[in-house]
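Heads up, the thing below is written out as structure tokens.
One protein chain is absent from this view; the other protein chains keep their places.
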Amino acid sequence: MYRYDEFDARFVRERVAQFRAQVARRLDGSLTEDEFKPLRLKNGVYLQLHAYMLRIAVPYGTLSSRQLRQLALIGEKFDRGYGHFTTRTNMQFNWPRLRDVPEILDLLADVEMHCIQTSGNCIRNVTADHFAGIAANEVEDPRPTAELVRQWSSLHPEFDYLPRKFKIAVTGDARDRAVVKAHDIGLRILRSKDGEVGYEVMVGGGLGRTPMIAKTIRDFLPKKDLLAYLEAILRVYNLEGRRDNKYKARVKILVHEIGAEEFARQVEEEFAKLDGPSIAADAQEVARIAAYFAPPAYETLPARSLAFEAAKNENRAFATWASVNLFPHRVPGYAAATISLKAIGEAPGDITSDQMRAVADLAERYSFDEMRITHAQNVVLPYVKKDDLFAVWEGLVAAGLATANAGLITDIIACPGLDFCSLATARSIPIAQALAHRFGDEKRQLDIGELNIKISGCINACGHHHVGHIGILGLEKSGQESYQITLGGDATETAAIGERLGPGLAADDVPDAIERIVNVYLARRTSGETFIEAVRRLGLEPFKTAFQEKTHAAA
Amino acid sequence: MPLLDRTGLRDDIWVRSEDGASGAEHVIVGFAYLDAALAGNGRGRKIGVAIANDVKASALEPYLEQVELISIAFPNYGDGRGFSIAKQLRALGFKGVLRAHGPLIADQFAYALDCGFDEIDLPDSVALRQPIEQWLAMAGTISHTYQRGYGAQNILDARRAARTTV
Partner (left out) sequence: MSAPKRPPLPAILLANDLLDGEVVFWTGSAWSPLPGDALVARDDEAAAQLEQAAQAGLAAQKVVDAYLVDVAVDAAGVATPRHYREKIKTEGPTTRRDLGKQAGLYNIAPAGN
């Protein structure tokens, strides 16, 4: 993974010193709250319901054991002994004091981490496929690109006061696991007919109040042009994006209002004026970054591990976990293992400091010291020898992290919702917990198969509800929490926005309603058909009818 | 309205006069009056122009040789359009003075300079809370940034230099 050089290290330290001074200037009245708020947000500090919240960047979800141990320490020393992984692969602490934040930032800088641009109207933490470097069909590892963009976008003099937040995601695989089409810019690495590697550039995706799927504005962008092209996109957006209404300020609205073609035309016009080579990182710099993401020192192993097969035969729980939580690795004899942070009844994405240390130890011992955080709020050990999987699993069992549900109905994405978030209109975690209990039976989950439920506590859609196979949105209706259910969303390369099934429900009625939807699938699926495939084949109607059975009676 | 640049507070030799009626030596006129001011400029006055931040840089292109100063409005500090306009004007070859006019905060000073501004025309309401020392200090807190083509010091070129000197 990437390591800071002297320049990166100094940059982050200077930002810490700057933030420390900003806090001091807030306290002495130099900065008003209105002035300070965007400054603290740009450094990841929110004021939430009960306390400040600190959002720490985990760039493209890659984390080392040393870093995770430091997060564990911060969680204990300055928080309440736990942290929360978000859908943008960041870590949030829910209880820090503003007065302690500069000290926390110093501790982060010690392990090459920061909170730069994890919030605010600027370019946010760049995300990427969590199976980067592992997936068999990948054209190229997306992380060198993501790291280049991370550096380029950090404290950008021109683009730190955009109309609204701006999110960039990169995938190196045709199979999209980074939800790139729901980003302001989605980059897909591909190979042209003549074998040159470059990017498909998609713009104007986003969830929130007005969900939109990104549109392709450039089928093929040569790699060397990336930074100049990004500069052109951001400049058009900075100048033309709406600033009169915060709900219409995202680039997706601009793209929608003027049309993708016109937007592309403006970008190309600006791009044509730029002197690409004076903006781009030179080839040596690109190579320097890429070298950090070279494959680890894999051993030559047989594809089949006898120890792994024997362990599965002997231990049914392990066999189940292995059948659900492993992802095939391009290197024979290895697997990527998903550590589910969705134990039945726990808050999705939460992890205690003790668990962080346990995971860090396992990564150090069995996965070349590296982890990936996924947008589904789980952790991946990317390079585990099949021979070692049983030992890893035993370690996870001991830490309470061996839940076998990756990709299943209880692997629920949920934002913090009103239990923590000051913007929320309803709670999300209790809904996730109730659904996990309802569907937690292992046999039943396996029978239902792949099904993504995604829950947001308000229209901001941090829980990605629009692209959940089943999406749940918490709202307020006449002073009560009310939950809207959508069906048919898709977060992959076939991205789609879910459609509403009917009127909002009270919290207590949500599990029954979801169960009725799932039962339609179970009754009508054909052999081997997944939930989302069945929804596509059957259309909304049968699900809607089942969903509304009770809602009508109650209304 | 205090005026400051990267060296500190400065006297403002320019007079704002929307329609150019002022008889001053250095006069900043509104964009709508720019043609008239330039046409009637028999006396060799120095002309500057003030623009809102929704004016396109390309609209100013014909005037870049004729105006000595362009003042770009920042209606509030969160509105960053002025940074892009400044960057574009410099890319178009404008060599005169670029002035940011409005309630920026000291924390933005480095960005403004890096995008091509020379000076900030600041309302008293901000200047009273954020004295010049804060501006000068904030301008230097980040010694190198990552973008090429903005300001003097960037990490990419510094890395390249470090490579070639080894």
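For reference, chains read A and B in written order, and residue numbers begin at 1 within each chain.
Everything that follows uses one rule, which is that a contact is a pair of C-beta atoms (placed from the backbone, for glycine too) under 8 Å apart; a residue touches a chain by one contact, two chains touch by 3 or more.
This is a predicted model, so every value here is computed, not measured.
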Quiz item: Which chains here would be touched by the one that got left out?
Solution: A
Quiz item: Which residue from A:165, A:250 or A:427 sits in contact with the chain not drawn here?
Solution: A:427
Self-check item: Options A:419, A:442, A:512 or A:529, residue touching the unrepresented chain
Solution: A:419
Exercise. Pick out which of A:195, A:479 or A:528 touches the chain that's been left out of the picture.
Key: A:479
Practice problem: Could you list which residues of chain A touch the chain missing from the display? | Solution: 26-29, 33-34, 47-52, 80, 95-99, 347, 418-420, 424, 427, 429-430, 433, 479-481
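The rule we apply is simple: only the chains that are shown with their structure count from here on.
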Practice problem: Would you mind pulling out the distance in Å between where the CA atoms of chain A average out and where those of chain B do? | Solution: 39
Quiz item: Which part of chain A faces chain B closely enough to touch in the complex?
Solution: 5, 7-8, 10-11, 14-15, 17-18, 21-22, 25, 29-32, 35, 38-39, 121, 151-152, 154-162, 235, 238-239, 243, 273-274, 278-282, 284-285, 288
Quiz item: Which residues, counting only chain B, touch chain A once they are in their complex?
Solution: 56, 77-81, 83-85, 87-88, 91, 105-108, 110-111, 114-115, 129-130, 134, 137-138, 141-151, 155-156, 158-160, 163
